[in-house]
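Here the complex is missing a single protein chain, while all its other protein chains stay put.
The letters A, B and C name the chains in turn, as written, and every chain counts its residues from 1.
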Amino acid sequence: MQFGLSESQRILKENARRFFASECPMSEVRRIAQTETAHDEALWRKMAAQGFPGVVIAEEAGGLGLGHVELAALAEEMGRALAPGGFLSTITAAAAIAAAGSRQYLAGIAAGTVKATVAFLESSASWDPEDVKMRGLTGEKRFVPDAATADFLVVATRESGELALYLVPRGALQITAMPALDLTRRLYKVRFENAGGDLLARGEAARRALERAFDVATVALCAEMTGGMQKMLDIAVEYAKTRKQFGRPIGQYQAVQHACADMLLWTESSRSAAYYAAWALDSASPPEASMAVSIAKSYASDACREVGNRAVQIQGGMGFTWENDTHFYYRRAKASEIAFGDAAYHRERIARMVFDQRLAGTTAG
Amino acid sequence: MQFGLSESQRILKENARRFFASECPMSEVRRIAQTETAHDEALWRKMAAQGFPGVVIAEEAGGLGLGHVELAALAEEMGRALAPGGFLSTITAAAAIAAAGSRQYLAGIAAGTVKATVAFLESSASWDPEDVKMRGLTGEKRFVPDAATADFLVVATRESGELALYLVPRGALQITAMPALDLTRRLYKVRFENAGGDLLARGEAARRALERAFDVATVALCAEMTGGMQKMLDIAVEYAKTRKQFGRPIGQYQAVQHACADMLLWTESSRSAAYYAAWALDSASPPEASMAVSIAKSYASDACREVGNRAVQIQGGMGFTWENDTHFYYRRAKASEIAFGDAAYHRERIARMVFDQRLAGTTAG
Amino acid sequence: MDLNLNPKERAFRDEVRAWLDANAPRDWAARRQAEESLNARFTYLRQWQRKLFDAGWAGISWPVEYGGRGASVIEQMIFLEEMARAQAPPMANVIGLGLVGPTIIAFGSARQKQAYLRKILSAEEIWCQGFSEPNAGSDLAALSTEARREGGYFVVNGHKCWTSYGWVADRCELLVRTDPAAPKHKGLTALLVDMHSPGIEVRGLRQMSGECEFSEIFFRDVRVPVEDVLGEVNDGWRVAIGTLAHERGTFGAALHVTYRRNVNRLVELAREMGRDGDALVRQKLAQCYAEIEIMRFNQMRAFSRIKETGVPGPEGSIQKIFWSELNQRLQQVAMEILGPYGQLAQGAEDAIDGGEWAYGYLRSRGNTIEAGTSEIQRNIIGHFVLGLAKSY
Partner (left out) sequence: MDLNLNPKERAFRDEVRAWLDANAPRDWAARRQAEESLNARFTYLRQWQRKLFDAGWAGISWPVEYGGRGASVIEQMIFLEEMARAQAPPMANVIGLGLVGPTIIAFGSARQKQAYLRKILSAEEIWCQGFSEPNAGSDLAALSTEARREGGYFVVNGHKCWTSYGWVADRCELLVRTDPAAPKHKGLTALLVDMHSPGIEVRGLRQMSGECEFSEIFFRDVRVPVEDVLGEVNDGWRVAIGTLAHERGTFGAALHVTYRRNVNRLVELAREMGRDGDALVRQKLAQCYAEIEIMRFNQMRAFSRIKETGVPGPEGSIQKIFWSELNQRLQQVAMEILGPYGQLAQGAEDAIDGGEWAYGYLRSRGNTIEAGTSEIQRNIIGHFVLGLAKSY
C-alpha cells in the first residue's frame, strides 16, 4: 500500500505545474476570464500538445492511456492555476463516450482538435437522471458548461420513457449565455429543435455511462477544487506572514493562525479524498468507486467554501478587492460546490448506499 | 418599549440570587445530587417560603400572581445556582392545571406542600401529542421528571381516540428510576395499572392546556439554561484570567478569548430570546407566543451545548475533572437541550408556523 | 419589562407609517436593478432625504436646536424599522446621520454643531469617514496620515482607503496623526475636512463583487482650519472610539426587517420550487427565521440600554457580529436552496430576482470585515466586556 504519487505521476504533476505557471499565469487567467467565452484556443492547443485532454483516453485512440490518478494530478494543477475554459467539460463528454463503449471523437479530443461538453440539467436543475424530461432532441438544457466553444454535446434525453444519450454537433443549436459567479468556466442555455445527432446509448447503458462520466468528472472537479483550496491557503498564509497589525504579523494571532490550520486540514483532507476516489475509479468496484466519489465531493463542497471564506476574511479589506486574485478562486469554488451535485446531494447518495444497499466492506474496513 | 427588568423584577431576581447563594451553594448541590432523588425537602420548603413555586399562580389561589417574566427571572437564577429537584416539574404541572381552567392543587403548590410533575413521553419518546398512545390510566410513561418526589402527576392519555389529561396521585404507581446524565433532575419510568385519577381536560381543551403548559415550562427551561450558560461562561472566564501557560493568562490567547466572546454572544442571545418569549406568554397572541417559545428553545438548545463544550475545553484537563463544577452544569445542559423538544423539533415547529400558516407580523416586523 | 410600544411611541410609529405610506417612493427596488448612473441614483436619494428632513423625519433622536426631533433612540429605531418595512429608499447621508453627526453632538464645538449638523440632516452636505489606511485597518491607531500645524491651519498629507461614499462626500471626519512623537494612540486628532479642498484626490476601489462602493482618498498638502478640529488636538482616539461605538452599536438597527423580507422571499421560492416539504430546507429556513428574530430581540435590549446610558457600549460588538455573520449564513442558505440558479448573475435570463442572490452572497463576505472585523469585535468583547487581557 502506498498512498502517494509514483515517480512518473509526480513528474507529470510537476510538469503540469510548470506548464500552467508559464503558459497560464494569473495575468492570463484575468485576460481570458474577461473574454466572451473564457476560452483561449491557443492555450487549449498548447494543453493538447502536452496530452492533457487525452490523459485517460486509450493509447489506441491517441490518448496517453493513463489512469484517473493522473487525471486528478492534472486537475489539481489546473485548479491551482485556475486554468479557464472547457477542460472539465471535454473530459466529462469523453468519459461518457468511453463508458458507452464508443470511440467516436476520442481521437479528436486527445489531439486537441475537438472540444465537447455534456448537456444534462434542465429547468428543474436536478442531477437525478429520473428528472431528465426532454423528449428526443427537442427541448431546453440549462447550466451547460462551455457550450459555446464545444464542437459537440453529449445530450441526455428521454425516448419512449427511457434515458438516452446522443452526440449532437453544436452546429445550429441556439446557445444563450447564463452569466454566473464563476468567470472562468461559463454556463449556457441550449435550445434543441429537432436537432440531429447520433445515438450513443439508451436505457440502462445510458444510465451507467452517465453515472460513470459524472463520477469521473466529479473526481477531476474534486482534485481541481483541492488545487484551488491550496492556492487560497497559500495566498492567505503569505498575507498572514507579511501583513502587520499591532506590531506583529497577523498570522501570529491565533484567530488567524488557527483559521489557517483549519484551511490546511480541509485542504489536505479534500486531497486525500479526491485521490482515493481517483484510485477507486481505476481499481475498485463501481459501487465502491461511486461511494468514494460522493465522499470526496460532499467533503470538498463544504471544504472549498469554508477555505474560501477564511481566505477572504484573513486578508481583510484586501481580500475583498477585485485586484486581489482570491475572488476569482472564490467564485470558481462556489460554482464547483454546486456542480455535479452539492454536499447535501452527495450525502443523500451516500445514505442511499449505506442504508439501502449495504456495501461490502472497503479495503481496510 | 423597554426590554429590561423593571425595578420590582430586578429586586425579585436579586433576592433569588442571594437566596440560592446562601441556601443552595455548590456544596449543597453536590450533596443533593448524590441523594437518591436529587430532591431536598428542606430546600423546597425554604423556596416555597419565598413564594417561588407559586410565582405565576393567582393570588386568590395563594400564589404571587406575577407574570412569566418573573418566572423566567427566578428560573434564570435557579439555572445559575443549578438548584436541584422538582421546581420545573411542579411549574409544568401547575401550568397545565391552570390552562385547563382548574384550580386543583394550586394552593398546595403555592404553599409548598404539594409537588407535581407531568407524565407525557412514552416509549416513542416523541413530543408530538399525536404520539400519546396510552389508553386510559393503564400503560407506561417514560422520562417523567421528578416522579419519585411528586405528590401527583398530570398524565396525558388517550380515551376514545381523544387526548385526555388526568390528575393522578403518585400513591401506588410503580416508579422506576431511569439514571441519566443529569444528576440534579431525575427521570423515571411510571407504570399505570387502572390507576385512579380526576379528569382535567379532554380533546381540544386537553391539547391546548398541554401546549400552554409546555410553552410555559419551555420558557422557564430556556431561562434556566441561560443562567447555566452564564455560570459556565463565568467559570471559564475566571479560569482564563488566572490560568497561565507560556507566561501569560490563557485568556490572552485569541483561541481562548474568542471562544469566550462566542459564549457571551450565545448566552446574551439566549437571554434575549427567553425573556422575549416570557413576555410573549403574557402579552402576545397564543400563536405568537408559541413561535417565540420555539425560537428561544431552538436557539438555547444549540447554544447551551456549545457554551458547555467551550467551558470544558477552555479549562483543559481541569474542566474534565469531577472536582470541577462545570460537568454538573454540562450534564444538565445536555438534558435541557433534549427536554421539551430539541433544536430540530422546535425548528420544525417554527417551519410549520412559517410555511403552513403565515403568522401576522410580530410587533415590530 | 414591556415590549409593547408605549402610547407615545405608538403614536410616533403610526405617524411615521402614515407619512411613509403617503410619501415613500415605490420604485426603489426597481431602480436598484436599473442601469442608472451612480450619480443619478445618489441625487435621487439626496432629494428623498431632503423630503424626509422637511417633514421632520431626519435626526429623530438629535436635539431640536440642530434640526432634530429630540425624541429617544427608541423612536429612532422605530423610524428605521418603518423605513425598512415600507421599502423606502435609504437616506443619502448614511455616514453623516449614523456616525459623524452623533460624534459632533458629543464632541463638537458650538460653531461646529451650528455649521454642520443641520446640513447633515438635510443632505446638503454629504459626509464620509476617513479612518482606515492601507497599513492601518484593524490596527487603526497605527495610521500614518499626518497633519502639521501651520499657523491657523493643519496641513494634511496621507492616504485613506475603504471610505464609504468617498466619491460623493462634501466633508470628511478625518483621523490624522498630529504628534508623531507620542505613543500611537496619543498623537491622533480628528479633523472635519472639506472634501472640495485643493489637494484631495478620490479614487474608486473595486470590490470582489465588481462594484466600486468604497473609495481611496489621497491628501496632498490639504489645509484644514484649526477651528475644524473635532474635540481636542491629540485627543482624536477618544473621538474615533465614540464614532466606532455608534458604528457597531446602532448601525444594524433595521437590518432584521430586510433579512426577514429576504427569508420570506426564500420561503416563497422554496414553495414555488416544491421544496417546502423538504425537511432540510425547513430546518434551514426555520433557523434563519429564529436567528433574525433573536437579532431583533438583542437589538431591542441594546436600544433600551442605550436609552438609559445615552451611548452605545462595547457590548455593541455583539450586534455587529450578529448581523454580519447572520447575513453570511442567510446568503449561504439561499445558495443551498436555490441550487444552480443561485449563482446566476445580473443579466442572466433565468436569474432569480435579477441576480440579487449571487450579488448578495459575494457582498456578504465584506460584512465580517467592514465596520470592524469579526476578529476585532471578539477582541472588544473579550477585553472590554469580559475583562480578559488584550490579545493584540
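Just so it is clear, contacts are C-beta pairs under 8 Å (C-beta built on N, C-alpha and C of every residue); 3 or more make two chains touch, one makes a residue touch a chain.
Here the structure is a predicted model, which means the values were calculated and not measured.
Looking at A:15, A:113, A:176 or A:269, the residue that reaches the missing chain in the full complex is A:269. Of the candidate positions B:30, B:208, B:241 or B:334, contact with the unshown chain belongs to B:334.
When the omitted chain is restored, the residue from B:142, B:208 or B:241 that touches it is B:142. Counting over the whole complex, chain B has residues 121, 125, 142-143, 176-182, 189, 244-248, 250, 253-256, 305, 309, 312-313, 316-317, 319-324, 326-327, 330-331, 334-335, 338-339, 342, 344 touching the chain that is not drawn.
Summarising the interface, chain A meets the missing chain with residues 1-6, 9, 69, 237, 240-241, 248-249, 251-254, 257-258, 260-262, 264-265, 268-269, 272-273, 275-276, 279, 283, 292, 294-295, 298-299, 344, 347-348, 350-351, 354-355, 362-365. In the full complex, chain C touches the omitted chain through residues 278-280, 283.
Basically, only the chains that are shown with their structure count from here on.
Put simply, the chain farthest from chain A by mean CA position is B. Here C is the chain whose Cα centre lies closest to the centre of all protein Cα atoms.
Look at where the CA atoms of chain A average out and do the same for chain B: the two points lie 50 Å apart. Residue positions of chain C with contacts to 2 or more other chains are 375, 378, 391.
Among all residues of chain B, those that touch two or more other chains are 253-254, 258.
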